[in-house]
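Missing here: one protein chain of the complex. Every other protein chain is in place.
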Amino acid sequence: MMNEMPPEHMNPSGAEGGRKLSRQERLVNKVRLHLAMTVREIFEEVEKDELRPKAMAYFDDIFRKFMHNGEGVIKAAEDQKVIGTYCVFVPEEIVYAAGGYPVRLCAGAHDTSEIGEDFLPDVACPMVKSEMGFASMPILDFYQRCDMVALPASCHWKLKMGEMLEPFDDVHMLDVPRVKESEKARDYWLEEVKRFQKRVEKITGRKIRRKALRDAIRRIQRAQREVVRFQELRKHNPAPILGRDALEVLNAYFYDEVNDWTDALATLNDELEERIAQGIHVAPPRAARIMLTGSPMVFPNWKVPFVIEDLGGILVCDEFCTSQRYLSDMVSVDEGTMGDMLMAIAERYVLPCACPTFSNTIERRDRIARLVDEYQVEGVIYHVLKGCHPFDIELKIIEKLLQEKGVPMLKIETDYSPEDVEQLRTRIEAFQETLKGRN
Amino acid sequence: MTTCFAGIDIGSATTKVAIVSGDEILGHKVTTTGVHIEQTSTALLEELLADLGLGRDNLKGVTTTGYGRRLVSFATSTISEITANVKGAVWYGRKAGVSVRTVVNIGGQDSKVIALDENGVTKNFSMNDKCAAGTGRFLETLARILELNLTDIGDVALQADVPIRINSTCTVFAESEIISLLARGKKHSEIIAGAHYAIAKRLARMARRVGIVEEVFFDGGPALNKGLVKAIEDELAVELYVPPAVPQVTTAVGAALIARNEHETGERIVEPKRLAKRDMEALKTCATCQP
Partner (left out) sequence: MNVQRIRLVVQFISFVVLIYGGLFAIDLGNRLPTFACSYVPDHGGGCFLVGFQHMLSRPLPEFLGEQGIRLLKALGIAALWAIVINKAWCGWICPIGLLQDLLTRLRTWLSIDMSRFSWVARKRYKSVKYILLALLVLIPLGIGNGLISRDWTAPYCQLCPARPLLPLFRGDTTQFAINFFSLPTMALTGGAIVLVGLMFTTSFVKRRFLCSYCPMLAFLSLFDKVGLFSLKKDGSKCTRCGNCYRACPMEIREIEEEKGLKNLVTQDCILCLRCVEACPENRALEAQFAGFSFLKADAEAFLARQEAATGGKAAATKRRKK
């Protein structure tokens, strides 16, 4: 299991069957090697955990494939159109209804951030740098496999990334309204969703019919229902599953086929129920209950959850657009006509969305307040990526909210590089000590 | 038989050990950390025990803190230096009848400002552990350029009427700036005072984020530097309380007190994990100058 590095990675500068490698090919091999090293390091750490639920193996397999070009990570059929998505605003129901396969491309690899710096300033958001790296070089095959990429103009980095991606992808920009309260903004967004629908229909060659859309909504609702169950189980104290494992499960939704993923989660949920009944828990009952929020965390950028749980805390829930928020709020069908379903889809992706790129903060504030109460959160760690202004701006507002609720908050500002793990560890340790009254 | 507890603060430059019994400090010692952390800590602890006429069987608990806290095999628990520092500061404050609400620490290679609530519990903190500016390292560099002893620069600084403004935020570039000031014939005292104010300004920026509430406790090796104390008092516009004689060991004292408390209450939240040596990769990077 550990010595899984394929032979071509071991010799990045060597010749392939007699032919000399071009500089580009050498670079690609170097980055693939680095990524494989990063992934292997994570799984070495993860495997030390003897109390891991067995059902996690399914999700591990998906991410292990990152060591081998990402082959087999997505399960699209050969003639199926793959639609890459960014952010949380792209209506995946439409992709499914047209017979496409959506894959979320938000990236967490430090190794590709450096390539991204060819396109973006050094102080750019590391996530966008990493995404540009993956898009411009064949590191994980599903980036190049995309027949179309849907990119919402949510934050400034994503807004400008559209043009930068054009040499590599067929990009469709989605103009998400920033001030979503007005009627015109909502009408506009509905038009954007319909424009997206037309584009997807053109790419897949299949017109979306009412029944197909209804079934697509149903498929995603099924996954969301299983997540509701999962989250209920996570509320249990002491915890039956580590937060970092939960992050992995939710992160796998980016890539996996939705029905398969739902079935795998159902199996995991069954196992967690058994664990609770048998009294198996992964953290002591007095472990500090931590919630993470802020700039999103994507595999393999998991240094923070690892540090939190190494130090004996437990990550009980999160408010990240890449995990819990991605799968909350259902598309709610009212009359079941085509117009009703499209409106339901448009509304679901924008109205309750707690992203800080919107002008007001009320959805996020309310959501965090509710999560703190429902999960009995003792401390909140607010994670800001360097160059991420929307989350940074909301920091003081959220801090005030948490102060009023009597919940301590720690702000950490970091990027994808592993160099500051020790500094993070010191801060998180001090924070957890405060929570547990060790002071 | 005297029951005692030890706290070992393993910094990147110096290691400090303090031994506490009941509510009194029995003694403390300082040495250079070097590369072999376990050996250094063991030797230092044994030396101090010997000095105090005590043995290992008197020792009922050892808590380690600081950069190298996880590399000591005989530690009974570990604690972050922030919590240990606060514990020590509040204890000193109580002994002196001072209610400590803010702790300012400047170490060899880092600096921190910690805000406490009325019960002496950490409320908020800001740390600079990425950049040498605003740490003891800066003062070492300064002393070296001016060919003075580190212990003397404080008195020299106090001789200046008006300090010279040092503009560079980075220690490396400040070095060039200071040399050029010397070449232009500026007074040593004013240059040194300027360097002290530069450190104090950086500290003030960190402090603003966290909030300054009196009384303010100042510790760490550089707290012995009277010139620095004055500069910080001016920049923060508060009076500083510096623990008598040995501000360098406050954190070690705090760790010892925590060892004592853990023994009394029998509680320990987290079993200390032994990390492999490869994790000790905390690099001091100058990539971003960020307090």
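Just so it is clear, A and B label the chains in written order, and each chain counts residues from 1 on its own.
We take it that a residue touches a chain if its C-beta (ideal position, glycine included) is under 8 Å from a C-beta of that chain, and two chains touch if they have at least 3 such contacts.
Keep in mind the model is a prediction, meaning the values are calculated, not measured.
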Partners of the unshown chain among those that are drawn: A
Option from A:Gln24, A:Ser332, A:Ser359 or A:Gln376 whose C-beta touches the chain left out: A:Ser332
Identified contact with the non-displayed chain, of A:His156, A:Arg222 or A:His389: A:Arg222
Residue in contact with the excluded chain [from A:Leu159, A:Leu351, A:Ile397 or A:Val421]: A:Leu351
Which of A:Glu363, A:Glu378, A:Asp392 or A:Glu433 contacts the chain that the document leaves out: A:Glu363
Chain not shown, touching residues in chain A: 77, 183, 210, 214-215, 217-219, 221-222, 225, 228, 259, 263, 329-330, 332-340, 343-344, 347-348, 351-352, 362-363, 366-367, 369-370
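By definition in this document, only the chains that are shown with their structure count from here on.
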Residue ranges of chain B in contact with chain A within the complex: 67, 79-83, 86-87, 120-123, 125, 127, 129-130, 258, 269-271, 273, 279-283, 285, 288
Interface residues, chain A side, partner chain B - complex: 284, 286, 310-312, 386, 408, 419-423, 426-427, 429-430, 433-434, 436-439
